[in-house]
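The full complex has more chains than appear here; those shown keep their coordinates.
Labels run A and B following the written order; every chain starts at residue 1.
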Amino acid sequence: MAKEVFCEPDFSFDDDSLHEECGVFGILGHNDAATLTALGLHALQHRGQEAAGIVSYDGTVFHQEKHMGLVGDHYTNPKTLANLPGDRAIGHTRYSTTGETALRNVQPLFAELEVGGIAIAHNGNLTNGLTIRRQLIASGAICQSTSDSEVVLHLIARSRHAKSSERFVDAIRQIEGGFAMIALTRSKLIAARDPVGIRPLVMGELDGKPIFCSETCALDIIGAKYIRDVENGEVIICQLQKNGEITINTIKPKDRKPEKLCLFEYVYFARPDSIIGGRSVYNARKNMGIYLAKEAPCEGDVVVPVPDGGTPAAIGYAQQSGIPFELGIIRNHYVGRTFIEPTQQIRAFGVKLKHSANRPVIEGKRVVLIDDSIVRGTTSIKIVQMLREAGAKEVHIRVASPMIFYPDFYGIDTPEAAKLLANQYPDLKSMCEFIGADSLQFLSLDGLYMAVGGEVRNNADPQFTDHYFTGDYPTRLVDQENADNVHKLSVLNCG
Amino acid sequence: MAKEVFCEPDFSFDDDSLHEECGVFGILGHNDAATLTALGLHALQHRGQEAAGIVSYDGTVFHQEKHMGLVGDHYTNPKTLANLPGDRAIGHTRYSTTGETALRNVQPLFAELEVGGIAIAHNGNLTNGLTIRRQLIASGAICQSTSDSEVVLHLIARSRHAKSSERFVDAIRQIEGGFAMIALTRSKLIAARDPVGIRPLVMGELDGKPIFCSETCALDIIGAKYIRDVENGEVIICQLQKNGEITINTIKPKDRKPEKLCLFEYVYFARPDSIIGGRSVYNARKNMGIYLAKEAPCEGDVVVPVPDGGTPAAIGYAQQSGIPFELGIIRNHYVGRTFIEPTQQIRAFGVKLKHSANRPVIEGKRVVLIDDSIVRGTTSIKIVQMLREAGAKEVHIRVASPMIFYPDFYGIDTPEAAKLLANQYPDLKSMCEFIGADSLQFLSLDGLYMAVGGEVRNNADPQFTDHYFTGDYPTRLVDQENADNVHKLSVLNCG
């Protein structure tokens, strides 16, 4: 099959997966700031495909470009990059959680303060964002977007502190939830991570200049060196001095507890070549397959991944079980990147637009099908059916993560709880019947903890954020406690 | 990593692969003709991503839609499909071999004849196309496009035969080269394959209605049944009778010789889940890896494919050698589908935009790198360098096909001969040095024949088309013999 080409996405008429909101990147003091930011965002594209924005500062004026679509669609254009002069820049790539795909929601967001401009880029979700927003509006603030990030911007603008970095810290102290945030002021690049450390944020360095980004893959693409993770609750302030030197200061909470990274970063979100919390995502996924093979062995002829998410776990499962790994499902790389609503006839072809069975590998075989996770189960049904039509003798599903029961409030876009497969059926057997497989097994929670961290779950104080499996939320849920907040917004409908 | 999304293509600044020209699809007598054609073309998207067209006939009028871009970009749109009424349709997806990406070259091409309209869709290349074109112009024909298909259309229009199907056969008799052609007249769907059988063309059936398409994957996506390959030199004429029945007639050459399919369909072009000439493409590729492991064994710690083309061979190599298969290179699915010329800085990142090394898998390891083929070698250099930067102890390249020495004239877009790696260096050792690998081995020609067909090459009468490896062209090269033809054309430059 031709190598060069591709181009998907979507056709996700029957959306059966989770989505994260964003990737962030920032660099200070480098002459190719905007270009490096564009490349970093390109490497973080899997964290958000709806839109991307970059803000740079040239010593006098801030510059901004925001575009719907992929990074590579716009930010390879010499004209676009020429509009972003300066040796410091931050960028953001966005996945839209709401239906509103408006440019005004594209980050970084910018505000002109009395003390100078500030731009911020944010991955995550605040658990008290609506509550603060309501207070802001009550005191006369005008909110233009529906994003949490604007709330932070208002807190900065209203802070009584003099310096922009102090205002930023002041604002960070008031928000709760999961966040990885980068800010650019005239002379500073600032990074902040939420107190629990739910969302990832790493620090790197290129030619001696500091970089912050969501994942290490954004360092790799530009040949930058990984330094360390930003710690949970930490604020790092890099300042370009007048002599050209960069000073780096860090503010850490006194009573810092161990970070609890979101397990779904390992299961599904992060790129396999990234290192998150010091652990290889690829190895973690392969381990999930290995533990899965131990916990849920299966008589089978071939191990087949649901591409591409299930592939590392399938390699692990195959190595552990000795059953050969085969590409029994071929992915169509050209799923159209279009917002056109397809005809009913085409919609009916659903999963086949994206995947097709590789009949010679499947026919007459007992297939061990490895998927990374099951959300609603609707895709699983179609894949099992497709494999059976291709002649599979048996289809045994092995899922490389536990069942999902609870919604997320830290930046993952989850369907409503009632639509989750695990909440629709009382037991494995009925789920398996629903999906139409011959057997169905999920990785245990401890299996997942072992695969990722090498230890079973400490139930008293879990090592990771895992509420979607357990209901054990790592923070208060302020907005949820004030449920009337939730539907208060979006009084303006932009057609 | 997020499953849903993707969207590449391109960023092929440093184009180091081969391209084929087209995929074709046609169906007669089915109420969803245009929708099924769109889906079939979507499955054939890997054969051409520049543009796609569909012509349908509704019993009274022919309808046409042609669009630059991917099938999924346009042909999922209910409006577009509603513009293609009727129970018979043919479609074409195009890869542009020339710089001119103009709508007027997008197929199917249509002509109004005295006996009614005819549309044709063509995959391949004529070896006497320019020669015929010169004759046509001399006798007063006006050529609007630069495509071979227009030449065929003129031959049909000028044929003295009465019926359109007879005219089509008359035209087919005059052309030489590699072609898989589908035509639609008011009541007939006609398929023709070149006398040697270089380009593939299969026949299928859905709800009792005949289908022709380039590969079986286009049958699978719509749940159609594979019937047989169109034979080399065969013309099949399906006619919708007034009573609604469909009659099928076939015209075969008397002295038919065995077909000689293009080996590159197996090595690279066809989708792995397709069955070409009765052979699984995936299995053929896996076999190439198996034979490669036998011919060119290697002390290594991990077998790593150059994704996605090298993956099946890598699986075969790993199974045969016992060295574990690992995803040591991660592919970025979001390479931008844009025609914007990127900045020099971004261009410099070259292969990294598409691929990244998965460091934890590579670091300190002896890597056996499997690629499907090497054309110019420029990408190989960068991949080896990337793996070394990720800490690979050794990099041994094993290529699942022989060295390429000769250009193609049957529909594959090859670089000029002098730029082919095999023509630039006298021996393996110097090629290996050029690429920077620790060792380099290619699959032997007999190894490839064994992997695909189970027999070594019959040098007296080879079982496959293999001139790119051997210089042994399966037909005359008429236009090449009249070399002055070649630059005669494109007197009109459409800006």
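Rule of thumb we're sticking to: a contact is a pair of C-beta atoms (placed from the backbone, for glycine too) under 8 Å apart; a residue touches a chain by one contact, two chains touch by 3 or more.
A quick note: this is a predicted structure, and the numbers were derived from the prediction, not measured.
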item: Copy count of the single sequence across the entire complex, 2 present; value: 4
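To be clear about the criterion, only the chains that are shown with their structure count from here on.
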item: Between chain A and chain B, centroid-to-centroid distance (C-alpha), Å; value: 36
item: Chain A-touching residues of chain B, taken from the complex the two chains share; value: 1-12, 15, 17, 19-20, 32, 35, 38-39, 42-43, 45-47, 49, 70-74, 76-78, 81, 217, 220-223, 268-273, 275, 280, 282-283, 306, 308-309, 311-312, 315, 319, 324-327, 330, 332-338, 340-343, 345-346, 349, 352-353, 356-361, 372, 389
